[in-house]
Structure formats: C-alpha cells, structure tokens
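Only one protein chain is missing; all other protein chains are in place.
So, chain A:
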Amino acid sequence: MTKQVQQLDRVIIRFAGDSGDGMQLTGDRFTSETAQFGNDLSTLPNFPAEIRAPAGTLPGVSSFQLHFADHDILTPGDAPNVLVAMNPAALKANVADLPRGADIIANTDEFTKRNLAKVGYAGNPLEDESLAEWRVHAVPLTSLTVRALEGFDVSKKDAERAKNMFALGLLSWLYHRPTEGTIKFLEAKFAKKPEIAKANIAAFQAGWNYGETTESFSVSYEVKPASLPPGVYRNISGNQALAYGLIAASVQSGLPLFLGSYPITPASDILHELSKHKRFGVRTFQAEDEIAGVGAALGAAFGGSLGVTTTSGPGVALKAETVGLAVTTELPLIVVDVQRAGPSTGMPTKTEQTDLLMAMFGRNGESPVPVLAAATPSDCFHMAVEAARIALKYRTPVMLLSDGYLANGSEPWRVPDPAELPDISIAFTTEPNGADGAYLPFKRDPETLARPWAVPGTAGLEHRIGGIEKADGTGNISYDPDNHDRMVRLRQAKIDGIDVPDLVVDDPDGDARVLVLGWGSTYGPIAAAVRRARRSGGKVAQAHLRHLNPLPGNTGDVLRSYDKVLLPEINLGQLAMLLRARFLVDVISYNRVRGLPFKAEELAAVIQDVIESD
C-alpha cells in the first residue's frame, strides 16, 4: 500500500497520559529524534506535582508538548495539531485545547466504563458524536503492544508498560522521524535488563509498522529540516543549560565551583546535573535545608570558590538573611531562583514570574542585589556565565531568575566554542593595600567600587568580616552614623554602576509607535506574537530585558521614545511597578497568572488591541 505523504511547515504534538504512562520519556525521545532530524523545535512538559496521583484521574494527567518546524520557532506552540491520549482522563484534560480538524490518537483499551466514569464521561466519546470536529484515530495501543510482545520473556505488566514506545513508534512513522537514536537509547537504558530492552524496541518497531500498514492512517507527514545558522547543535533544557553555564563560569574564572543546595521543584535538576561533573572540580553539597545551602555556598566563597546556591521561590525566602550577609560582606555569590507558582507552596510544577520583587527587595535593610533573568532555555547558559562575571567583578551576590517553563522546556542550541566565552577571571589580593603593611578589606576599587578579596591562606592579610556595619576602608565594627550612611550609599552605588549592555530594540521598519517589552521566559511567546502582528500589518517594536538590576542605561530613553509600551508579565505587574517608579512611564500591563506560559495568539491579539486603541 502506498500512502500519501503531505508536506507541512510546522507541527505541534501533545503526548498525554497518566503520570505513570511514561509521557515525559516519550516526549523526550520524540524531541531527540526531531532534533537529530534537524527541525527547529521547542518543548513544554506539563506534569503534576504528585509523583503518582490516583491512576486514571484528571489530577494524574501528565503531558509533553512539542512544536517542530522547518523554520526557526519561538514557542512550544499554542494548540496541538495532534493529541495522543493514553486514557480518558488525558482526553478530557486536553481536548479543549485542540483546534478544529486536529488529530486525536486515543488508546481505546483504556476507554473502559470504569475509566470513563472516573472522569465523568457518561458515554464513550470515541463512539458518540462528541468528537466530531476532530479526526479520531481509535487505536488499541495496549493490546497491540501486548500482542506484539507475545514471544518475549517479559511479564504482562512489563509488556503493557511498553505501550508508550508503541505510541512513539507510530508517531515516528507518522512524521518520518529517524529511529536509530531511540533504539540506541533503549539499549543503553535497559542495558542490565536485555529482555526489557528488546521488548521496548520491538514495541517501538511494532508501532512504526502499525502506521505503515493500518488503514486508520492514510497520510503521513514530512517537515523539512530548518535552516538555522551554521554550527553544531544539541537540544538543551533550561536547567541543563544553567548547570553547564555554571561549569563554564568555573572554567572561565579559574575558581572551583561549590554548589550548596536543597532539593526543590523545579530547580533540583541543576543539582543533579552538577553532581555528575566532579571531574571539573565541582563540589555539590546537598544541605540539610535551604539556609544551609546558601550558607555553605557563602562559606566556600569566603574561601575562594565560586559559590552558588540553586532553589525556587520558597527557598529564596529562606535564604534572604544569608544573601543580606553576602551583600554586606561583599562576597561573590550566585543565587539561582527557578521561579514557580506561589505564594507559599503554590503550584510547584507550574511556571510564574512572581519572584521579581522578592529578588529585588526581599531582604532587611538597604540591600541592593543585581538581578538577571534568562530569556530562553539555552540563554540560561549565557546568563549563568554573566551572573558569575558580575558576582566576581563586583564582589556581590547576584540573583539569577529562571522559571519552570525555561527549566523543563528545551530547544536546539548552537553549542558555543569555549574560545568564544568571556574570560571572567579575577585576581585575589595578595599584598597589603594600606599604610605600614596594613590590609584594608573595604578599601574599594575607585572604578568598580569593588572591595579587595583576600582569601584565607594569604599571609599578612588576616582580617575579619561580618554582618555588623563596617568602617569604610578598615572594615572594623562601626556604629558611626555618618559611616553607616556612607556605606549604605557605597553599596548602592556599586550595584548601580555595574556595566550592563544596552537594551536592543527590534523594529525592522523603524517607525513603530508601540513597543512590546518583556523579561525572562516570556521572550518566545512575545517574539512569536510580534511576528504575527507584523504579518498582519501591525507596526510594533520589541525589546527584552535580561538585566533587571541595574537596568540597561538606555532603558528610560527607549521607553520614552514610544507612544505606548506594552508589558506582558506572568505576575500582577511587578516590572511595570518598577518602571513606573523609576521612569514615570505609564506602561500598559498585560497579566495572566495561570501557571502556564503565554500563548502567541493571545499576545498577538493584545498587541493588535494596543496598536488600534487610541
């Protein structure tokens, strides 16, 4: 049977199932195949905080969305063209997101009376007219898998568990994905259980063959590779990029990396990744709590390491006092906040941009801290190096903001040559800097206002630092009113004076009167929305902040040179508040706090409204 092959420029697939169905793994594998093939791509994993919520229920649904294209894309996509629903709960939780005409591949074996009732379906939607606006492919994935594995020495349970690989095989056929990578992956993953490896590979191939032979699928699709700038690429998630960025910062600074961290969603993968790289002299310390994590990092920094702590919002709250100590002792420290939905425990696996004001101000006293925010998953790499550069050059703690969307999302990344990376090394102080061989730990560099950094082991420079106010220069305890006023201002001036690149505005025609400004992970959805607006004739400029404190020097000028500034944020207007206070510019906020990234279509409509409104 010869099947028709249709060309597409882009596809959005969502794999959805029970949290035990292996949907994240299936999505990861499809992503790897797609990256290997050379498409541009962007992913959005979405999973419950519960490790195994009750099977078959709506709270237990886990999904993985992947957008791939023959051109460069910016987001994981708004609405899936294909939904793989492993059970009724997965269908129910996701069907509302599907546009008319989308494909639904449903595992009919799970559409039992009991499972349907669990999620409130009165009848079987696969058999009535309720899904008429979509193309439904009813496939008994479980029983087909079990049948395909009849000759294998695996239990029925293990055979059933391979159904995700059957689904992956089917989708791989449907979109002409390469298969060698997945076979190699399965061989390696189950190296110690060769029978399981064989069974999973057989299920994967059976899925492919099923697509080839069944009449349920008459068409398959091709999405040509994208033409991206030349280079070597890999797929990378935000957390992995951030971990690599920290290692790169250690190499580029010549200082050993010390990570003090306490496990917390969605930041733990940075700890996991860094703990694998002891060959780089990386020390990872899983502390007894968040406070000990940052404390140990600061202690290591006092000893001359590149001290880092990684956490999410609740952890930043606990670390605040120690960050203040780093501010006043003027030691380099990197605090990574992978933001998640709050307040309190909030929604740990969902994304938000609600920690900006905490990062800026969440400490006692006048306690200025540089704040950076990564824009995309791969940008986490570069911002980690930038955070280290600032921390070391200015002897200050730096807050680096990521979020759940960047942390778990992935995209192809043109791998940089280490020779392209900046040299961020600094020199420890080894000689006295005062009269009569004295060492003045708070005698500042006149240009950067950074204090000298002499580490223990340096003879003749023995000194004491601490949280009590210090006399300018000597660092001795001081309660002098004028000295305190001077030190408060010096610490502020040091942070205000950090060299930050100018804000770059993208305005192809140069005549836009509306600027869309963003920060952090909204870069992709905003850029995609701006493209849409421009395609439909809208004049709109875009700029994105990666340095939030201090802001780029031209920020005020940029804001004032547009009639209107639109600022979408996944919070209730935190950056908008800062910009209004600082520049008296009445930015137009667009805020949604749903635990999910913005959709390009949603923002395109907002941009259009702003352009058209008076």
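We take it that a contact is a pair of C-beta atoms (placed from the backbone, for glycine too) under 8 Å apart; a residue touches a chain by one contact, two chains touch by 3 or more; residues count from 1.
Here is the rule we go by: contacts and distances are computed from a predicted model.
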item: Listed names "ABC transporter permease", "2-oxoglutarate ferredoxin oxidoreductase subunit beta", "Nitrate reductase" or "cytochrome-c oxidase", with the criterion being the UniProt name of the chain not displayed; value: "2-oxoglutarate ferredoxin oxidoreductase subunit beta"
item: Contact with the hidden chain (one of A:229, A:343, A:481 or A:537); value: A:229
item: Contacting the left-out chain in the complete assembly, out of A:116, A:223, A:287 or A:587; value: A:287
item: Residue among A:20, A:140 or A:181 that touches the chain left out of view; value: A:181
item: Of A:465, A:490 or A:505, the residue in touch with the unshown chain; value: A:465
item: Listed residues A:476, A:492, A:554 or A:591, member touching the removed chain; value: A:476
item: In chain A, positions touching the absent partner; value: 32, 35-36, 38, 181, 227-235, 244, 247-248, 251, 256, 258, 260, 277-281, 283, 285, 287-289, 291-292, 295-305, 307, 321-322, 325, 329, 415-418, 428, 455-468, 476-477
